[in-house]
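To start, the structure itself, in structure tokens.
What follows is an incomplete set of chains from the complex, kept in their original frame.
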Amino acid sequence: MKWLKTILFIKTSGKGFYNFTDAINAQLSQWEIEEGMAFLFVQHTSASLVINENYAPSAQTDMENFLAHIAPEGESWYAHTLEGPDDTPAHLRTLITNISLEIPVDNGILSLGTWQGVYLAEHRDSAHQRRVLLRVLSTTP
Amino acid sequence: MKWLKTILFIKTSGKGFYNFTDAINAQLSQWEIEEGMAFLFVQHTSASLVINENYAPSAQTDMENFLAHIAPEGESWYAHTLEGPDDTPAHLRTLITNISLEIPVDNGILSLGTWQGVYLAEHRDSAHQRRVLLRVLSTTP
């Protein structure tokens, strides 16, 4: 078994879901991984990881609006407001989505379902460069 | 270390939580795994994975009703409605639960707590056959 690792940098320009499935598969291909497990870990508290619908833009819109409904800006009971109105909602949206994910690798690519894409969910308004740690356990001898 | 893999197929008949703990343990037993880590990955965007209360049916009812309250059908702001009223809520319920889970294996079975069961959460009304990838890292020599 082999252990491979890198950091994927994902540029964001405000709230939204950024599909980086291709970047992961490109790295797997460069490493010539055949089979194993890919581990993703986002090093932030206001951005998170999501695997969901990759096809219909309207489904993605609904997911973004859902997060805005469930963790809106400006709740009267927010105590943490010094870093801007989008800061506490960003932590809350991170809380209910994912910091870490693991995805099987088969035949050299992520074993995703037909409609699945891997997304960096940016929860803040301003542009960021986000860090996602990619670790792969290659299980072919 | 050894790497083992299969696909578990789970038949569903409408919304609900389907306990498949025994199916995982049966596979571990067939593989004669003693110790290691089990990785689960669901290849869908309208079904997800949940580990929760396995005993009281009323607790399970509350979890199902909670998902119906938090991501109800028919919100006026849903944009993605062509695939039926249960489609966007299914993506949203998937979003806040799990696509991937990992569970330690000890003494040949999943190291769950007393009250924990592993569930496939079906979020759509119609019957489906759901695919859960099971990967196991066996750590005994």
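Here are a few things to note about the model shown:
Every chain is named by a letter (A and B) in the order it is written, and numbering of its residues begins at 1.
As a convention for this text, contacts are C-beta pairs under 8 Å (C-beta built on N, C-alpha and C of every residue); 3 or more make two chains touch, one makes a residue touch a chain.
Keep in mind that what you see is a predicted model, and the values were worked out from it rather than measured.
A single sequence accounts for all chains of the complex, and while 2 copies are shown, the assembly in the file contains 3.
Operating definition for what follows: only the chains that are shown with their structure count from here on.
Per-chain CA centroids place subunit A at a distance of 20 Å from subunit B. Residues of subunit B touching subunit A in their complex: 1, 3, 5, 39, 41-45, 70-71, 77-82, 87-88, 91-92, 94-96, 98-100, 102, 131, 133, 135, 137. For subunit A in complex with subunit B, the residues that touch the partner chain are 1, 35-37, 50-53, 56, 58-59, 61-63, 65-66, 69-70, 96-98, 101-104, 106, 111-116, 137, 139.
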